[in-house]
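With one protein chain held back, the other chains of the complex are shown just where they sit.
A and B are the chain letters, set down in written order, and residue numbers restart from 1 in every chain.
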Amino acid sequence: MEKILEVENLNVSFNTYAGEVKAVRGVSFELSRGETLAFVGESGCGKTVTAKSILRLLKPPFAVIKPESKIVCNGKDVLKMNKKELCEFRGDEVGMIFQDPMTSLNPTMTVGKQIMESLMIHKKLDKKAAREEAIKMLKLVNIPSPEKSLA
Amino acid sequence: MMVNHDVTDRMENIPDEKFTIIGIDKDAEAPTRPRVGYWRDAWRRLKENKVAFAALIILLILVFFIIFGPAISGYEFEQIDADAINKGPSAEHWFGTDDLGRDLFARVWQAGRVSIIIGILGAVIASVVGSIYGGIAAYFGGAVDDIMMRIVEVLLSIPYLIIVILISVITDSKSLGTMLVALTLTGWCGIARLVRGQMLQLKSQEYVLAANALGVAPIKIILKHMIPNTIGMIIVAITFDIPGYIFSEAFLSYVGLGIQPPSTSWGALASAAQQNFMFYPYQLMFPALMIALTMLSFTLLGDGLRDALDPKLRK
Partner (left out) sequence: MAKFIVKRIGYMLVTLFIVVTATFFLMHSIPGDPLAHMARNLPEQTRENYYEKYGLDKSTSEQYLIFMKNLVTKGDLGESLRYPGREVTDTLLTNASVSAQPGGLALLAGIAIGILLGIVAALNKNRWPDYIVMFIAILGITVPVFVLASVLQYFLSVKLMVLPTTGWGSWQNVVLPVIVLSFGTIATYARYVKSNMLDVMGQDYILTAEAKGVSKLNVVKKHVLKNAFLPCMTLLVGQVSGIFTGSFVVEKIFGIPGLGFYYINSINDRDYTMIIGTTVFAAALFVFVQLVVDIAYSIMDPRIRVK
């Protein structure tokens, strides 16, 4: 089976005023094509931090992925990617859905436009095609009159 | 190759062999920090903020001079000396003298008393009145809240300067009291809105709901949950308002509607020094410097306080 994600010895620390807080200590796992991997744990055990690390969404200097960590996705070393590669990587090869829908979307922008944004960046669609695709998506999840909401 | 999982598999049906316990790392330190109270933590954060702390120190120094300055100088602020007119700063007169030969060092600190008192009193009075008003509006809600807030809205649309000038003209008195009344007349509206907004937001917070559900009496909820969370904001608002009042007083005195001689304030000093600015710039510089320094310090302190008291920023 093709391994699409390999995480080895992931160590993530936060630099707080009280010292270094080791949020993730030596986590390793693999994910193969077609598999579903679930992280289950109490609040604060490091699930979200681990997930964010895969997309390198944690911000230095506050949060640091230690150098002994290794993250390889689809054969690419995530930790060595430059900004451009990261932008192409995020949202295309790896997508992330956040916990709180009320705050995870821009409140002054319609949902449709935010869907279109992704499509135009990664699928290189033009505005019209993106709009149609977005409407299709909204219909798929039974959002009523998506054409109007997109306005 | 696709791995098939029957989506109707339930937790209980997953056989035990599929789970392997890998154990707990008992030696690891718990990833926590020491528990500190809200006020203690806020004080610590304020101290760390070097800028705000420096501002606090500057203010304390200013207050010291305001209280003891005139005494230190050795002159009375009204003392006229015809031989020492318009002299620059020297060993005898640290800030120089004005056109009546009065020592400016003593006058500046004497003036400071008036300016700072107006600033602090004005801000505090307006805030207290505003907080109570806003609290009542939030507590009762509904129609009471609506009416009270409409009044505030109307009052807020009236440019406060106009009111201040009007009152000064009408009462034709330029005493401290009149000024305070004029300045605070619409000043309390801003705080009322802030407090009411905050209280309304708190009312619907989950921990208030939780307290309610646990059977805590409403008055206790108000005292233990809502007020402590609002006080921080009120303190910050007061700190930010003070420079505004000081400036308003200075401005009014500058246009001639404020403190009249022989009492003096920083604004009055600046106004008097205005005509001679080209020849004796120091006469304007010192009061202006004090005004700027005070306003600056309060603003920076307010910034620091706001960051320190914001519970969401606890790291």
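Everything below uses one rule, namely that contacts are C-beta pairs under 8 Å (C-beta built on N, C-alpha and C of every residue); 3 or more make two chains touch, one makes a residue touch a chain.
In this text the structure is predicted, and so the values were computed from the model without any measurement.
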| item | value |
| --- | --- |
| Per the touch definition above, residue among A:9, A:28, A:104 or A:145 touching the missing chain | A:104 |
| Residue of A:1, A:18 or A:96 in touch with the missing chain, whole complex considered | A:96 |
| For chain A, the residues touching the chain missing from this view | 55, 57, 83, 86-92, 95-96, 98, 100, 103-109, 114, 117-118, 121-122 |
| Touch list for chain B against the chain that is not drawn | 153-154, 157-162, 165-166, 169-170, 172, 243, 247, 250-251, 254-257, 270-271, 274, 277-278, 281, 284, 288, 291-293, 295-296, 299-300 |
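To be clear about the criterion, only the chains that are shown with their structure count from here on.
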| item | value |
| --- | --- |
| Distance from chain B to chain A - Cα centre to Cα centre, in angstrom | 42 |
